[in-house]
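Apart from one protein chain that is not included, each protein chain of the complex appears where it belongs.
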Amino acid sequence: MRKIVIVPRREFRVPVEAERISPDVFAPLAIEEIGKIEVWEGNRKTALSDLFEVSGDDVPAKPEETLISLSGDFSKVKRVGENMTRGRIAAEGDLGMHAGNGMSGGEIEIEGRAGDWLGREMRGGKITVLGEAGDYVGAGYRGESCGMRGGEILIEGSAGDYLGEHLCGGTITVLGNAGDFPGIANRGGVITIGGNAHLPGAEMASGTITIKGRAKVLPSYQYLETVEIDGLSLKKFFGDLVDNGKGELYAASVEDGGA
Amino acid sequence: MAEDVLCPFCGCLCDDIKVEVENDQIVGVKRACKLGSSKIRGHERTKAPMVRKDEELVETSYEEAYDRAAKILKDAKRPLLYGWCSTVCETHKKGILLAEEVGGVIDSTATVCHGPSIIGIEEKGLAGSTLGQIKNRADLIVFWGANPAEAHPRHTLRYSSNSTGMFTPDGRKGRKVIVVDVRETRTAKNADKFLLIKPGTDYEVISALRMIVAGKGEIVPEKVAGVAKSDLEEAAEMMKAARFGAILFGLGMTHSRGRYKNVDNALSLVADLNGFTKFVVMAMRGHYNVAGFGQVCAWETGFPMSVDFSRGAPYFNPGETAACDLLAKREADAMMVVAADPVSNFPRATVEGMAEIPVIQIDPFPNPTTLLADVVIPSAVCGVEAEGTAYRMDGLSLRMKKVVDSPYPTDEAIIQNILDRVRRLGDDN
Amino acid sequence: MIIKGGFVCDPKNGILGEEMDICIECGKIVEKSVGGDVIDARGMLVLPGGVDAHAHIAGAKVNSGRIMRPEDGRRGIEPRTKLLRPSTGYTVPNCYAMGYRYARLGYTTAFEAATPILESRHTHEELEEIPIVDKGALTLFGNNWEVLECVRDGDLEKLAAFVAWGLRASRGYGVKVVNPGGGEAWGFGGNVKGIDDPVPNFGVTPREIIRYLMRANEILGLPHSVHLHTNNLGKPGNYETTLETLKAVEDITASRDRQVLHVTHMQFSAYGGTGWRDFESKAPEIAEYFNHHDQFTMDMGQLIFGSATTMTADAPLEYGNARLLHAKWSNHDIELEESSGVVPLVYGRKMPINAIQWAIGLELALLTKNPWQVIMTTDHPNGGPFVNYPEVVTLLMSRVKREEELKSLHELASKRSSLPSIEREMDWNDIAIVTRAAPARILGLSEKGHLGVGADGDVTIFDINPADVDPSKDHRKVKEALAKARYTIKAGEVVVRDGDITAVPQGRTYWVDASVPEDQAEKVRADLVEKFAKYYSIQMSNYMVQDAYVTHPRVVKAGVI
Partner (left out) sequence: MAFLVPDRTIYSPWRAKEKLSSSLMVILLKAIMISGRTLGQGANSEAKMSPEFFKATSFCALSEEDYRSLGISKEGNVLVRTEFGEVVVSAKKDVGLPLGVIFIPMGPWANAVVGPETGGCGTPQFKGVEAEVEETKMRVKDVRELFADLKRMGGEAS
């Protein structure tokens, strides 16, 4: 595996947009050429090497054999791995918004926190976050009717609001809690939340959402039965019936809606 | 006496105000409400341009203020141009051009009022009408999280619950009013039916109503968010029985937990209700021309607010490119505030983000934003001292009048001056 | 300026593909040039600037489309340049993109198809921001209370006076009628079912509204005829309503040398079947009728596969669309005047209905023998965005292209339409008619759509040599050439060179100032004073579009003298 290491030269106040940090782009380039790749710091167009130290193996490799290692604070670096199809990106710390936008293959690993819109409109590949993730994980762009369509997102910590909004396919797993409206307006896909969630599956047309903790369930869901899955006793619901949805919602415990 | 003057206060944009003028001074205001009258009569003004020197604001010339403003914007990598609710569309056009020119982000006060409504509309569309349609036809008005008695005092009489029109000759007597709120407001006290809901439960209540409206009420639990199902059934029945219903919603919906999803669901409720009878929905917009900014920004850039020009093409994503996010996340490195007062209206931690960066203020009046500003440029009051276009809460545009002369330049002229200087600085580079 | 040696098609002046020079001075076509630029157009096609007689390009509906569709805004993005403002959007582009894109296609004139009087200020605010092209807006009258009352009272003269007043108030160019009576019925959630279904609360029928407005239009001698969006538009079986409507007005004659009625986006009004299951084309019946009635004209309303944003003053239609497609839905009713709706959708090649609709537009254009009677539109952005005009031109010019397309469509396009059997292929003169000469004639724009002396100096030069290229076979070349004008010249100024915008002048806005006898005007004023006092939510004095909103007017006089 060819490894390329990128380290910010300084702390960023203004966010950096770096959609070209991607194995597909880096693979055929030598280190010096990678340094010339265009990135934006706010409204200033600049070269990657002006903002980051770039080092590592100099010999081009195939994208699938390329690993980009992000070392240092990338919390304000956006759109890393956008549209990537192969290879790996590993962030040692936090990674900014829109990581893995539209990716269709390869892997992104984030050891710290992921910003909002992680894996937006993702089609394939895998994203793993060891820390927390922001809002709109696996969602679609505003106004679109389809978000993530395929691939896998695993968040070991908690995730923010609107997790998997307009989800049309793929798998999202959160080990911690999810915020408000996970799986809202989804049309497929599988969401599993280890902890709690608020109003999951609102306007769900189809798909499966499982809450292993506590959930506030909408009054437009029909309770069906209690089922055993993987040793857990889960209440099974059907909905969202406001839109004649046919989604399945499972929750270990249910917050009293009338309280 | 100036007749049929437009009121530069709230989104009602009343256009029947009489203003008495003697020797170019306003001496009387008739027909306006307390809010409008107060604004037209005038308040203490910022007398002259000021710039901050050694922590103090000191008076200066317009020329120096323009130069300083241009330099701040030109030097910034992510300048935020914010406000625009209390000025005319002609200013908006110039402001958007300036934002393009400096590669900045432009955002309006919608971001702290009905921004979520706009995002809701992006999900569902908006089944609306002009206010006159409600006046002439509506026999049911639902105020949801809205309190016109305090925020839009003439709304009920001119346009909604108490107005009269072609098919509504009996006014309030011929209408039913439902109020949904978390407290019994003055508006709620006058309702035929008041649903007291718990804060942050709008979404659930709307879903329950949608179920009942669709005839699937048997699935809905006996109590939803503190409201008895029988009350919801009664409300749903009133809605379906109406000949023409209108849901008019306020910040109660957009400022509460659920935010744009509350609006999104309300828009769906209205679409559902149209399967049974006629229903429209409208956001009770706050400032007189905050709606106008959304219109201008949409036709100029394709998007109604929170537009980022950093990379030369418009990029829109509230939550990322909205003013509060840019400040709270410490992304913006300079700010220009036009016809708004974010220091009063933003959360404290967001204001702290403003305190770290240079701030330019363009406004007729001193306010808390002045306390944090580095450049202060006083302007004429639109609709009183300057004319131009404004859009009412229903999207109807009207031309604001100039009633008296002003010693101050218009917002539009100020922005043009800054734009000219920014361009000159650009040429030097 | 002189454009030398091009292959010129100027059908209005009988020039059907001749090599000749075109001269422009002071923005107008002249006999002889006195100097200036020389453009070598040898081996290129030279046409008058394109004229779009029906598109939704400005106003509340269009902006609602933008606001509800950020996902459309992310398409078609072009950053700003030293000369240009940024562009966004595909079906609902921002104002700048509209002007630039029209110019790149060689269009120099575009008319907004529908503006309610009350919201015309907004329409003009947007028209002012559309660069380069000349423009105008058609004013909606078909559901206006004053119109309905004049019709009910049988007061034709008062109606004419009101139309004149409404055109002035809106700075509008002509009389647009959309689903007459249906818009008013929608005020309470209803609709009208046909031309003899009475309008609730007003006791008039769509038939009467159409007839009265056409007669008022002719009394005023307006440059354009009534521009009609028929009742029952978009519904299976509606061709009967369409034919019934036309038959109902056969006795009315035009007061000027033009059609007496323009039926717009006919594709949506030429449907057979009793429902969507047996939905079929009735374009041949419509075309046949037109072939025997040259007093009527239409535009295609061609459907383009992919994303569209439907927007129309036919609000009940849009509600039906939204429910059927489970799509976003915006509605906007305008007090005393109109209603309207906006619904985004996607036309699919494999969707039987869409495939048949696609065929219907082409059938109408190809089966109607006289190209002056049927002009090219996509009813932007209802059938699809206007940037697809080169695609439509190639479909009209090439049977090969049509056959290729049909293969990729649902088979019902071939079975439920006559398109596969149509051999006709338009030539460049036909194209010059349906995209230039005829729309200008239909709108009554004497300075547009031709290259005769005195015409506006609006010229398009396409990098295609009609002597070498067979549009039937080389349809790809045709499409490519038409998508990027080699030159677009607007009022004598080169605004596009090699597909790039080179100048951004401000176009003019056409509106019609029609005079009426003072006693009739006074009768109308009295009615309106009462309407504003009782029903409108604004003051009458704040109603009229002020001069500030039309900074480059081109006022066309008409009226009763």
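Residue numbering begins at 1 within each chain, and the chains themselves are lettered A, B and C in the order written.
As a convention for this text, a residue touches a chain if its C-beta (ideal position, glycine included) is under 8 Å from a C-beta of that chain, and two chains touch if they have at least 3 such contacts.
Note that this is a predicted model, so its numbers are computed, not measured.
Student: For the chain that is not shown, enumerate the shown chains it touches in the whole assembly.
Tutor: Counted over the whole complex, the chain not pictured touches A, B.
Student: Which one, B:9, B:279, B:303 or B:391, makes contact with the chain that was left out?
Tutor: B:9
Student: From the list B:66, B:159, B:260 or B:279, which touches the chain that is not on show?
Tutor: Among B:66, B:159, B:260 or B:279, only B:260 touches the chain that is not shown.
Student: Just to verify: which one of B:30, B:53 or B:423 makes contact with the chain not shown?
Tutor: Of these options, the touching residue for the absent chain is B:53.
Student: With the full complex in mind, choose from B:141, B:247, B:334 or B:422 the residue touching the hidden chain.
Tutor: B:334
Student: Among B:65, B:119 or B:177, which residue is in touch with the absent chain?
Tutor: Among B:65, B:119 or B:177, only B:119 touches the chain that is not shown.
Student: Could I get the residues of chain A that touch the absent chain, sorted low to high?
Tutor: Spelled out for chain A, the touching residues are 116-117, 134-136, 160-162, 179-180, 259.
Student: For chain B, which positions touch the chain that isn't shown here?
Tutor: 9-10, 34-35, 38-39, 43-44, 51-56, 68, 71-72, 75-76, 111-113, 115-116, 119, 147, 150-151, 153, 182-186, 188-189, 196, 199-200, 251-252, 254-257, 259-260, 286, 305-306, 318-319, 321-325, 327-328, 333-334, 341, 343-353, 355-358, 364-368, 370-372, 374
Basically, only the chains that are shown with their structure count from here on.
Student: If you tally the C-beta contacts, which comes out ahead, A-B or A-C?
Tutor: Here the pair linked by more C-beta pairs in contact is A-B.
Student: From the C-alpha centre of chain B to that of chain C, how far is it in Å?
Tutor: 35
Student: Using CA atom averages as chain centres, what separation in Å is found between chain A and chain B?
Tutor: 33
Student: So what's the Cα centroid distance for chain A and chain C, whole Å?
Tutor: 45
Student: Please output the residue numbers of chain C that touch at least 2 other chains, ranges allowed.
Tutor: 68-70, 72
Student: Using the touch rule from the top of the page, what residues of chain B touch 2 or more other chains?
Tutor: Answer for chain B, listing residues that touch two or more other chains: 122-123, 309, 311, 316.
Student: Over in the complex, which chain A residues touch chain B? Could you list them?
Tutor: Of all residues in chain A, those touching chain B are 13-15, 17, 40-45, 76, 97, 116-117, 135-136, 141-143, 180-181, 184-185, 199, 202-203, 216, 218-222, 240-243, 257-259.
Student: State the interface residues of chain C toward chain B in the complex, per the touch definition above.
Tutor: Within the complex, chain C touches chain B at residues 58, 60, 62-64, 66-70, 72-73, 77-80, 85-89, 92-97, 118-119, 121-122, 125-126, 129, 145, 186-189, 201, 319, 322-323, 328-336, 339, 342-343, 534-539, 541-542, 546, 548.
Student: List the residues on chain B that touch chain C in their complex, please.
Tutor: For chain B paired with chain C, touching residues are 3-4, 6, 15-16, 89, 93, 97, 100, 118, 121-133, 135-137, 158-159, 164-167, 243-244, 271, 274-275, 277-278, 280, 294-296, 298-304, 309, 311-314, 316, 389, 391, 395-399.
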